[in-house]
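What follows is a structure written as C-alpha cells; I'll ask about it next.
Part of the complex only, each chain left as placed.
Letters A, B and C mark the chains in the order given here, with residues in each chain numbered from 1 onward.
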Amino acid sequence: MPEDRNKAGWETMHAIHDEVADATVRAMQGVAPDMGEMIVNFAFGEIYARPGLDLKTRQICTVAMLAAMGAQTTPQLKAHIRGALNVGWTRQEIVEVLMQSAVYAGFPSALSALAVAKKVFDDADKHSQQEKKEP
Amino acid sequence: MPEDRNKAGWETMHAIHDEVADATVRAMQGVAPDMGEMIVNFAFGEIYARPGLDLKTRQICTVAMLAAMGAQTTPQLKAHIRGALNVGWTRQEIVEVLMQSAVYAGFPSALSALAVAKKVFDDADKHSQQEKKEP
Amino acid sequence: MPEDRNKAGWETMHAIHDEVADATVRAMQGVAPDMGEMIVNFAFGEIYARPGLDLKTRQICTVAMLAAMGAQTTPQLKAHIRGALNVGWTRQEIVEVLMQSAVYAGFPSALSALAVAKKVFDDADKHSQQEKKEP
C-alpha cells in the first residue's frame, strides 16, 4: 500500500505538473527530504488521486484557493496556474477565476494573482516561439 | 446598462441561490442598503454573469476560496455550499474539495469546513423528510 | 515614567471606550493579569497617546484594520465600532468604511462587519429608548 500511494502520487503529479514539480520535490532534499515524499504521497497520492472528483476540477479549485489565500508571492500559485493549463483549462477560464477572487478576497490580491497569470502566459508564449525557431 | 447588470445579477443569483440570498441582500437594508445592491450588481451582475466560465465551475471555486480563507465562522460558506448543491455538484464532490483544502490551508480549517458541510447536508435531509410527510 | 504611560493609557482608553473596555482589562485578571496592564500601558499609553495623530483618526483606522483582518467573530470589532461612535464618527461614516473594506478584503468579511455594526447600532437605539422611558 505505501508503494501504491507513492506510485499513484507520482502518476497524479505528472498528470498535472511538468518537471517544475519534480524540481520542487528535489529541492526539499537539501533541507527536509521526507517533506518532498509527503507532497507526493499525501498531497498527490492520498488526496488528488481520490476517485470522488475529477483532476481538472481539483486543479482549478487549487488555483482558486491559492489566489484567495494571497499566495501570490510564493512560487506555488505560478506552478498551479501552469498545472491548470496542462489539464485543459483555457487562459480565459483561469483569468475568470482570478477575477472572481476579487469578490471574495479583495482587489489587491486579485490584481497580484492576475499579474502572476500574465507572467505564466508570457513565459509560455516565449517558450512556444522559441520552439518554432529551433525545429 | 445599469438595469441590465441589475437584471443579470438577480437572474444569476437566483440560478445559484435560493431565498437565503434574497434575505442576505434584504438584511443589508437596515444598515447599508447600497451594499445589498452591490452584491447583486457587481458580484453577480458583473462577475458571475460573465460568459468566460460556466456557472457550475464558478460556484465550486467560490466554495474552495471560502474554505481556504477560513470563512467557516461566517454564514457565507454555508450559503455557498447550498449553492453548489443547487447548481449540480454532488455531496461527495463538495466534500472532496473541502478535504483537498487541508493540503493548501491546513487541517483545522478543513475540519471546520467539513463540519459546516455536514450541517448543510443534515438540514437538507431534514427538509426533504418533512416534505415527504407533508404532501 | 511607567506611572506616566499607565496614567496616559487609562485617560486615552476612557476618551474612546466606555466601561466595556474596563471589563476587558478586568477579564484578563483571571488568566493573564499583566496582559490587561499591557493593553493600557502599551496599546493606549504608548501608541494611542502619541501626539502625531489625532484620536478620532486613530479610531477609524482601528475599525478599518479589524474589518480587513476578518475580526468579525471576535468581540474587538464591536467594541471599536462603539469607540468610533464615542469619538464622533457618525453611523454613516462607519458604514462607509466597512463598505470600502469590500474592495480590499472581499465582500464576505465586509458583510459580516456590517452585521456587527448593525448590532451595535440596534443596541444603542434600544439603550437610548430605555433611557427615555426611565427618566
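The rule is simple: a residue touches a chain if its C-beta (ideal position, glycine included) is under 8 Å from a C-beta of that chain, and two chains touch if they have at least 3 such contacts.
What you see is a predicted model; the values in this text were computed from it and never measured.
**Student:** Please state how many copies of the single repeated sequence make up the complete complex in this structure file, given that 3 appear here.
**Tutor:** Every protein chain is the same sequence, and there are 6 of them overall.
Operating definition for what follows: only the chains that are shown with their structure count from here on.
**Student:** So, what's the distance in Å between the C-alpha centres of chain C and chain B?
**Tutor:** Going by mean C-alpha positions, chain B sits 31 Å from chain C.
**Student:** Calculate how many whole Å lie between the centre of chain A and the centre of chain C, each centre taken as the average of the chain's C-alpha atoms.
**Tutor:** A distance of 41 Å separates the two centres.
**Student:** Counting only residues that touch at least two other chains, what does the list for chain C look like?
**Tutor:** Only 102, 106-108 qualify.
**Student:** Give every residue of chain A touching chain C within the complex, in rising order.
**Tutor:** Counting only chain A, the residues touching chain C are 102-108.
**Student:** So in the complex, the part of chain C that touches chain B is made up of which residues?
**Tutor:** 70, 72-73, 95, 98-99, 102, 106-112, 114-115, 117-118, 121
**Student:** In their shared complex, at which residues does chain A touch chain B?
**Tutor:** Interface residues on chain A, with respect to chain B: 42-43, 47-48, 50, 52-53, 57-58, 60-62, 64-69, 92-93, 95-97, 99-105.
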